[in-house]
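To keep things clear, I will list the structure first and then write my remarks on it.
Removed from the display is one protein chain of the complex; every other protein chain stays in position.
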Amino acid sequence: MEKSKFFSDGDLVLLIPLNTEKIKDRHVIQLHSGEKFHTKNGMILHDDIIGKTLGSIISTHIGFNYIALDPTLKDIIKHYPKFRYKTQIIYPRDWGLIMAFAGIKNGDLIVEIGTGSGAFTAFLSSIIGPEGKIFSYEVDPDRARIAEENLRNTCSTRNYIIKIKNAEDGIDERDVDIVFIDVPEPWRVLRNAWQALRFGGQVVVYIPTFNQLQKTLKVMLLYGFIDVSVKEGFIRDFQIKPYAVRPKIKGYYFSAFIVFGRKGTFIPIKQIKEALKKFE
Amino acid sequence: MEKSKFFSDGDLVLLIPLNTEKIKDRHVIQLHSGEKFHTKNGMILHDDIIGKTLGSIISTHIGFNYIALDPTLKDIIKHYPKFRYKTQIIYPRDWGLIMAFAGIKNGDLIVEIGTGSGAFTAFLSSIIGPEGKIFSYEVDPDRARIAEENLRNTCSTRNYIIKIKNAEDGIDERDVDIVFIDVPEPWRVLRNAWQALRFGGQVVVYIPTFNQLQKTLKVMLLYGFIDVSVKEGFIRDFQIKPYAVRPKIKGYYFSAFIVFGRKGTFIPIKQIKEALKKFE
Amino acid sequence: MEKSKFFSDGDLVLLIPLNTEKIKDRHVIQLHSGEKFHTKNGMILHDDIIGKTLGSIISTHIGFNYIALDPTLKDIIKHYPKFRYKTQIIYPRDWGLIMAFAGIKNGDLIVEIGTGSGAFTAFLSSIIGPEGKIFSYEVDPDRARIAEENLRNTCSTRNYIIKIKNAEDGIDERDVDIVFIDVPEPWRVLRNAWQALRFGGQVVVYIPTFNQLQKTLKVMLLYGFIDVSVKEGFIRDFQIKPYAVRPKIKGYYFSAFIVFGRKGTFIPIKQIKEALKKFE
Partner (left out) sequence: MEKSKFFSDGDLVLLIPLNTEKIKDRHVIQLHSGEKFHTKNGMILHDDIIGKTLGSIISTHIGFNYIALDPTLKDIIKHYPKFRYKTQIIYPRDWGLIMAFAGIKNGDLIVEIGTGSGAFTAFLSSIIGPEGKIFSYEVDPDRARIAEENLRNTCSTRNYIIKIKNAEDGIDERDVDIVFIDVPEPWRVLRNAWQALRFGGQVVVYIPTFNQLQKTLKVMLLYGFIDVSVKEGFIRDFQIKPYAVRPKIKGYYFSAFIVFGRKGTFIPIKQIKEALKKFE
């Protein structure tokens, strides 16, 4: 993957104000020669960015300075108005947790149930590389269309396919490494997830409430998923004034419960019953 | 990357007791035809695993059942005695945070300063794929040798090089996407990190104490790193009995402060001074 | 309440090693003239403490130095072997949360359901003063006896009464300010709690699992408790080496969900039904 050191027509650019930490004053735009971008601190000509080195200082017509950077995925999700949300998305604060504990890696074959706006799909796409593949199921055609656009604007590798289909009606893939589930009633697709997974493959379920968590856990044990675990993460941001370093006062302190489980070979009914009994 | 559905001689296997959640009773072993593995619950013949489907149930000579799985990286780090620690390692609970917020992805060129035992190197290796490359600096030859062995036992792609060299004396690479720093005095290598990075590239510093954090932040601002932020994450594990679901009582509630920053083009001294002044 | 500046026969003493932070080397003992106390760092004569100023340095026969302090309640709970646990206790990390958010204060009339070992009873006793009163219900006579002893060793004011009685069979008190519930099936005593409370009085329920939490919430809404809220707290301890200040790595990161609610006057059935419907 060759990387450019200069901004070209068509590139995404992250603009950060040079002299303020205000997150809201950041912008991600796509460069189109001849166009203008209006900030509340003045106007920028796209042609003033095109050809510049990544990391350059760009001035508005009234002399306000921005730094121009290549955006990371988290910047795009947050600051690019063309990345549209029709749903709650899975935020960067959960991406890493899911990925590190499921062991998602280069080359993986992944089924995602619940594409949503495609934010997590884009993240997965950035990891699994050209050798990997994501099949993402979405029942809502509208959401699928928006996710498709979001991904086209974001992903450098076309290693994903969005299917407008209810995974309750079946998952077409087999020998899948990871099935990731983010739907309101995950227990309805767990059986199909089991069938799609390779032996040893992992299911990961993203669950916002206690109620869904309990039901999901019961059904996972019933279907014989093994190595079942639940994790919840949270991340604190900091105020970084060198003479007053401290965590920020307010922020996100919950997002979801993440359930992990793996597919083993046939487990004798007797043992499943015992396992369930042990838990009651 | 073709994946086997069956265990072969030379493979790593994760053994999980079928009927207990005790983490300590898990083992990762490498399969060698003809060998035996002794657990506290009886003996297993390696040849009883070789040829079996991933996820199979394996019985010891006294009838205790284990499930045999392909280990993920987190399992190897934790349960494989041949993965040796000469240092504090960076644990899975921080891998994802670093990676999601730095935007580390397939194909990246990474410099790591402080190989340690190679746990995080192995994680990076699993993400960046054959197109990516890691150059990992380690001053201690002993640690470097152990890390080398750990990585040989763990990584499926040889996309890393360990250099026995003090990064204070210079970093050889240029146009690097990410410089990751995990040494006691990170400020000593920040200038070299800056030089190694491509414009727009990211530095990530892993910092255990408040004292190191403040010094690092000041030096980063002095060198003109932009988009500087600090994050701290923690992850709660759960007890998963379906009728008594709750977070575990005790666990890891701190690991380190993670500092992020990006390299921009030359920033006028006047502006750096103003930035520093603003912070005092 | 006059306070002594010197240790007297019969006082409790907290002994802290002068030169180590090891929590396990702390002791709380009761002073008895003529007796000896054996530490792993040598022997101390009780008479070497009696008459000394609070905060004095006391040496063992082999010259190891302890500081002698008057223990706070948290020290007694933790380091006094005569404070015996037959049950999980409510730890200091939850005392304050409960107390600050329920508004427990000097002079309050409190009913506690589930005395347990009496740790939280002792805490309540220390706040409500001689004007306040605690009636604590415990079904298990054994636990009640131990709690009684624990409290006698701990409380400076006799403002508590332990009743060996199942609160499901009725609560004798009326016009109570606070009913605190710590039993496995709190929903079974909520009706009696309602009757015991004064109008405007608070119920506080201590709940370890998600499953109990959901059931409790439903029953509280059914009985018409108002201003219902749930909180969960956790507290991080720090390593305090001045040149390596940071949170400790491992510690308690969960204890329980704390549910609060208040008693209003009669709420029309129609409105309760609507409230419950809104929640489904």
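Which chain is which? They are A, B and C, in the order written, and residues in each are numbered from 1.
What we mean here is this: contacts are C-beta pairs under 8 Å (C-beta built on N, C-alpha and C of every residue); 3 or more make two chains touch, one makes a residue touch a chain.
It should be emphasised that the depicted structure is a prediction, and the values quoted were computed from it without experimental measurement.
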Candidates B:123, B:194 or B:210 - the one touching the absent chain: B:210
Hidden partner interface residues of chain A, rising order: 208-211, 234, 236, 243-255
Touch list for chain B against the chain that is not drawn: 210-211, 213-214
Missing-partner contacts on chain C, residue numbers: 1, 3, 5, 16, 18-19, 53-57, 67, 69-70, 72-75, 92-93, 95-103, 105-107, 123, 126-131, 157, 175, 177, 198-200, 202, 210, 213-214, 217-218, 221, 226-238, 240-243, 245, 247, 257, 262-265, 267, 271, 274-276, 278-280
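In this section, only the chains that are shown with their structure count from here on.
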Averaged-CA centre spacing for the pair chain C and chain A, given as whole angstrom: 44
Chain B-chain C separation of Cα centroids, rounded to whole Å: 42
Touching two or more other chains - residue numbers and ranges from chain C: 210-211
